[in-house]
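The complex is shown incomplete by one protein chain, all other protein chains being positioned as in the whole.
The chains carry the letters A and B, assigned in the order they are written, with residues numbered from 1 in each.
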Amino acid sequence: MQIPIPSFVDVLDFIGTFAFAISGIRWASAKQFDLFGAYVVGVATAIGGGTIRDLMLGVTPIWMLNPMYLICSACALVWVILFGKTIINQQGTFFIFDSIGLALFTVVGVEKTLTLGFPLWVAIIMGTITGAAGGVLRDIFINEIPLIFRKEIYALACVVGGLCYGLCEMIGLDLVVVQSISGVSVFLVRILAVKYHLCLPILKEQTDTN
Amino acid sequence: MQIPIPSFVDVLDFIGTFAFAISGIRWASAKQFDLFGAYVVGVATAIGGGTIRDLMLGVTPIWMLNPMYLICSACALVWVILFGKTIINQQGTFFIFDSIGLALFTVVGVEKTLTLGFPLWVAIIMGTITGAAGGVLRDIFINEIPLIFRKEIYALACVVGGLCYGLCEMIGLDLVVVQSISGVSVFLVRILAVKYHLCLPILKEQTDTN
Partner (left out) sequence: MQIPIPSFVDVLDFIGTFAFAISGIRWASAKQFDLFGAYVVGVATAIGGGTIRDLMLGVTPIWMLNPMYLICSACALVWVILFGKTIINQQGTFFIFDSIGLALFTVVGVEKTLTLGFPLWVAIIMGTITGAAGGVLRDIFINEIPLIFRKEIYALACVVGGLCYGLCEMIGLDLVVVQSISGVSVFLVRILAVKYHLCLPILKEQTDTN
């Protein structure tokens, strides 16, 4: 099989995939999954969002066209096996990687959707799905309530990034500038959300929910 | 973006979407979801069934072609925030709305599938998926066993509605009459099921299920 030479965006994409997969694999290992299960959860975390997006857009899921996504996830598995104990000390690094992945996945999702002719509001949702749905899949697999529905702002960073994308494009900025601003905004919102523990308000529980 | 003038069926559709979203948002709030999580669960409950149907039928999910579904879900979120405490007193109203939604979603699902050239038995299943799969998605997101697998007759109402659709069409009735009878039958089965606590028999547990 032929592997194309990776561009700068590809490299960022693979870093994001690696970081997302690490997150899935570590959660799976906390639930005593075996190696295969951990790999599947890692893959689902890394490419689940993009797969759901591509199915909705009616195109072939991206990972079926380029083996790099599965290879990156396999590298993540090897990494956790080899350096599992020290990963806790690399927490900060992986948080940065994860945020880079979130930013890039969002921009890729928004761009792909716009290219296919959908309006901006669909593109923003697809960007958010690309960035955040993998984590939801991960939490369903490990049988937990999805983290992003209750913790620090995560998916909202994707929404902000998507809005920035639309605004910058409307102004008429260059595509590379539009993408950079959009990505940086996702990254910043996410970093600030975790640094200052920014959460969305929680809906008050009602006594009877039938 | 251009929003088409809603027909009578559209209005019923939006009422159903609103009622389904309310149900999802209330369950999410019972699980301490934040506003974003509650909105996602509401949206998934409202349009999850139609999305799964459209993916299987090989067409673009309906909510990607008309922003009203997401707007209705957003209205539902605002409604729960503003009137959360009094919703319990509106239980009856929402049950009626929810049943209207179930009826309409079923009819829409059956019709869309037949229009695309699939046989009736596929259409009945797609009608049932349109009506009931959103609730299954909701329960997966809040990490509960899907309610419709264990409580009063729900999805079976959709099956009955789909069968009525097929029978009425076979007789050669007018499309509007066919759809009305089908929708009313779903509505009635559901109302009667809840009024008289009609449940399907439960399979007896076996001791060893490996």
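Keep in mind that, in the parts below, a residue touches a chain if its C-beta (ideal position, glycine included) is under 8 Å from a C-beta of that chain, and two chains touch if they have at least 3 such contacts.
This is a predicted model, so every value here is computed, not measured.
Residue A:F33 is the one among A:F33, A:Y154 or A:F187 that touches the chain not shown.
For the chain left out of this panel, the touching residue among A:V41, A:C72, A:I148 or A:V186 is A:V41.
Interface note for the absent chain: among B:I148, B:C164 or B:V189, the touching residue is B:I148.
Although one chain is not displayed, its contacts with chain A can still be listed: residues 1, 25-38, 40-41, 51, 55, 58, 60-61, 64, 67, 70, 80-81, 84-85, 87-88, 91, 140-143.
Where chain B meets the omitted chain, the residues involved are 55-56, 58, 118-119, 121-122, 125, 136, 140, 143-146, 148-150, 153, 155-156, 199-210.
Assume only the chains that are shown with their structure count from here on.
In terms of their C-alpha centroids, the spacing between chain A and chain B amounts to 29 Å.
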